[in-house]
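Here the complex is missing one protein chain, while the rest keep their positions.
Order of writing sets the chain letters: A, B and C. Residues in each chain are counted from 1.
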């Protein structure tokens, strides 16, 4: 178990071990959706809002 | 060796054994270019004039 | 939005017909091709839009590659189009299918002219390279997608071609605009492309599919919804639509909001399928 800081509220966010780049985790304190942009050490960024869309 | 009739002048045209459909033979009498359109029995037609052309 | 006939650029009172032909194998374009020829011969302006998702998969497989589909957290399944897949997409749609459809229409007497959404910037909008996906139960951001949603149609290009007697035959990709101003060919849904075109032209949109229309209960042929008129009806339609039909209904909504005169969802595999649709054979949405 590792931790990283929520970029929205500054709280510590607990992360599981097999964390992958691109994964989305929720901040338990403020509820923000955070994207894992690096894993060693873990770095979180606000996850982009994306419309549900599709192509052919 | 087989023979077939030239469609241009009516002469007998001598043909070799391993004749293939599409092959062009010349009439020894009138010089016409003849296309082999069937092989058993051999049938000859006037070979079409075609421009030298090419694509990509 | 219909009712009172308006005068259109061709001097007639009928809006252009935008026909969406399927990419699904179930949708045989033969009947539709002859029907487009009838409409055009009778002076109607027609724009054809086609998809071709299964052809993309077939060509990917023929090249020894695996089509990649992703599921979004909302449950929508869609193609993930990376750079290599986009190349095959271009080969399958504007390459093979569009050329074949143009030739087929020309053999039926239609002066067909094929364009993809990148040509002349015909179908343009922001590129989306990141998608939210659900993978092994995990929500993830996946980057490198080539997709987008159309927010601009060059209707002047289409009107000009129609006025000159051509029948435009359109296909994805669209022109995806990057945040740095560059453009890229990107995937977009052909139903929604057809909807954007119908909206921009104020046309009637005919979406041909492999069922007779939208059903209240897809397992009961007697529950075909014939006409949808007004917001309350439309809510019922949205509730009734299931599976791939959800996308057709969303396209219908986008078309009408964009200015389309009416939308018809109808069966491709009947005689004269477009005329049948316009005559009320399937589901008509106003």
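We adopt the following convention: contacts are C-beta pairs under 8 Å (C-beta built on N, C-alpha and C of every residue); 3 or more make two chains touch, one makes a residue touch a chain.
The shown structure was predicted, so the numbers you read here are calculated from the model rather than taken from an experiment.
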Shown chains contacted by the missing chain are B, C
Would you mind spotting which of C:19, C:115 or C:285 touches the chain that isn't drawn?
-> C:115
Quick one: which of C:51, C:94 or C:125 touches the chain that's been left out?
-> C:94
Which residue, C:185, C:225 or C:252, contacts the hidden chain when the whole complex is considered?
-> C:185
Interface with the unshown chain - residue positions in subunit C = 59, 62-63, 87, 90-96, 98-100, 102-103, 106-107, 111-116, 118-121, 156-157, 160, 164, 166, 173, 175, 182-185
In subunit B, positions touching the absent partner = 20, 22-24, 35, 47-48, 50-56
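To be clear about the criterion, only the chains that are shown with their structure count from here on.
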State the chain with the largest centre-to-centre distance from subunit C, centres being mean CA positions.
-> B
With chain centres taken as the means of their Cα atoms, state the distance from subunit A to subunit C in Å.
-> 36
Indicate the residues of subunit B shared as contacts by at least two other chains.
-> none
Per-residue overlap in subunit C, given as positions that touch at least 2 other chains | none
